[in-house]
Each structure stands twice: as structure tokens, then as C-alpha cells.
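Here the complex is missing one protein chain, while the rest keep their positions.
By written order: A and B. Residues from 1 in each chain.
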Amino acid sequence: MIRKLGLALALFALWLLLSGIFEPLLISLGIISSLFVAWLAHRMEVIDHEGFPIHMGPRAITYWPWLIWEIIKANIDVALIIIKPELKISPVLFRSPASQKTEVGQVTYANSITLTPGTITVTVHGDTVDVHALTTGAADEVISGRMDKRACQMEGNS
Amino acid sequence: MFIAASAAIIVAMILTLTRAMLGPTIYDRILAVNLFGTKALLLIAVMGFLTDRPEFLDIALVYALINFIATIAIMKFFRFAHLGHPHENDSLGDL
Partner (left out) sequence: MAIDMLSWILIVIGGGLSIISAVGILRLPDVFTRMHAAGIGDTLALGSLCAGMMLQAGWTIVTIKLALILLFMFFASPTTTHALAKAAIAGGVKPILDEDRIANKNALEDTENKGKNS
């Protein structure tokens, strides 16, 4: 129930932010349509811990800044490789453990790997991920398991 | 300065289109078209600032959504030759 109300509230906030017009008619239309979409989602049974992972919200506040910093560092590395006249790449395909328990946690980890340039998750099966890395340096970064640990913290115990 | 930014984006778009035309495999082309879409989104946003019309950002937002869905739909179409649910014998399942 909290999830459904949360979804309706989030949709209504999105409506307000995107329209920027605060007239009674438009606000009431926004309330009606966000409630309607929440009802549709309820009928489709997509509002669960996967479809609307509200429980991860507080922990995302510390995870995202760390992830953005990692992305900036990885971007600089890849950009330097592309600029240099000799192409110093050593592509690696390797398997790395993903110790998250839930599927949402694994998706978070796999997406974080893909989001940092230099490493791409190719497949996820069971508790391992297959990663393609542009250089062996980027591969060692994933193998060191720092991101795995942070993604586990983000996942929490719920 | 926004003119310089839009010029840089247009140069990047041309280079990306070159890859989309050269690309040996279909996946190269899809990748290039996806990146081209991201650049087009940026160009729309910068043009909005250049002409002082912030409504352009709504178009940019919609463009981002359509770009994502279009890429997934193209890949699914080339994979399964239809866009509905996977058949029984499509062993790969959803993309």
C-alpha cells in the first residue's frame, strides 16, 4: 500500500515539475492521471520490490556520489587511451563474482559496471558476471571487488 | 559559447554517422545510431539555450525516451524478427 501511494505521489510530483503551471484545473487533471496510472500499475501487478525499489532510497544517497566519482575517473582513463596516437588497448573477457543476494542488487552491480566506461557486463548468470574490459587495468579494478562491496552495502539486508 | 558547443556536437554527430555507414556488423550500426541519438538530444538541448526557448528541453526529454525504446526495439526485432513475447523455441528469452 505504501508503495502504491508512493508511486502515485512520485508521478504527481513529476507532473508538477514537468508542467510548472499551478492552476486548479491542471493540478486536478494531474491528480486524476497519476491515480489512474497507479491503479493501472496495480492491475498489472508491477508494483513490487523490483518494479519500485523504494527501500533502496536512503542508501542510494551515499552510493551515487561514489559511483559518479568512479565514472569520472574511468572516463579520463578511456579518453586518454582514445586520444593517444598508439592505441594501447588490451581487451579482456573475464568472470567475476557478484555476491549480491537479490536480483535488484545484481542489476545494480551489473549496471554500475556497465556505466563506468572501460568495463561492460556481457552476461549475468547465478552469482557471477562476465565482464568485457578495455584494458587489463580496468579489469583488475573490477576483480579487486571494491564495487562489489559497495553494491552489497547499497543492497542492504532487506 | 553555446555555438561552439553545438559545433562540437555536430562534428561528433558526423563522425558517428560515418561509423554507422562503415560499420561492418549490424551491432556497430545500432551502437552508432544509439550514440547519434544521444548527441541529437544534446544538440536539441543546446539549441534551446541558444535560441532562448526552454520548451526545447521537453522535446529533448521525449527524444531520450524514444531513443532508448527504439534501440531496444530494433535489437529485439533483429533478434527475433517480431516484437511480441518470445516464442517457446526462442531459447534466449528476452533481451
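One rule holds for everything that comes next: a contact is a pair of C-beta atoms (placed from the backbone, for glycine too) under 8 Å apart; a residue touches a chain by one contact, two chains touch by 3 or more.
Being a predicted model, the structure only gives us computed values, none of them experimental.
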Kindly name the visible chains that come into contact with the excluded chain. A, B
Taking the entire complex into account, which one of A:L7, A:A41, A:A98 or A:L134 touches the absent chain? A:L134
Which of these, A:A10, A:L35 or A:I120, touches the one chain of the complex that we don't see? A:I120
For chain B, which positions touch the chain that isn't shown here? 1-2, 4-5, 7-9, 11-13, 15-16, 18-19, 25-28, 30-32, 34-35, 38-39, 41-42, 45-46, 49, 54, 57-58, 60-61, 64-65, 68, 71-72, 75, 78-79, 89-92, 95
Residue positions on chain A contacting the omitted chain are 14, 17-18, 20, 68, 71-72, 75, 78-79, 82-83, 87, 89-95, 110-112, 114-123, 125, 130, 132, 134, 136, 139
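Criterion: only the chains that are shown with their structure count from here on.
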Please report how many Å separate the Cα centroid of chain A from that of chain B, as a whole number. 20
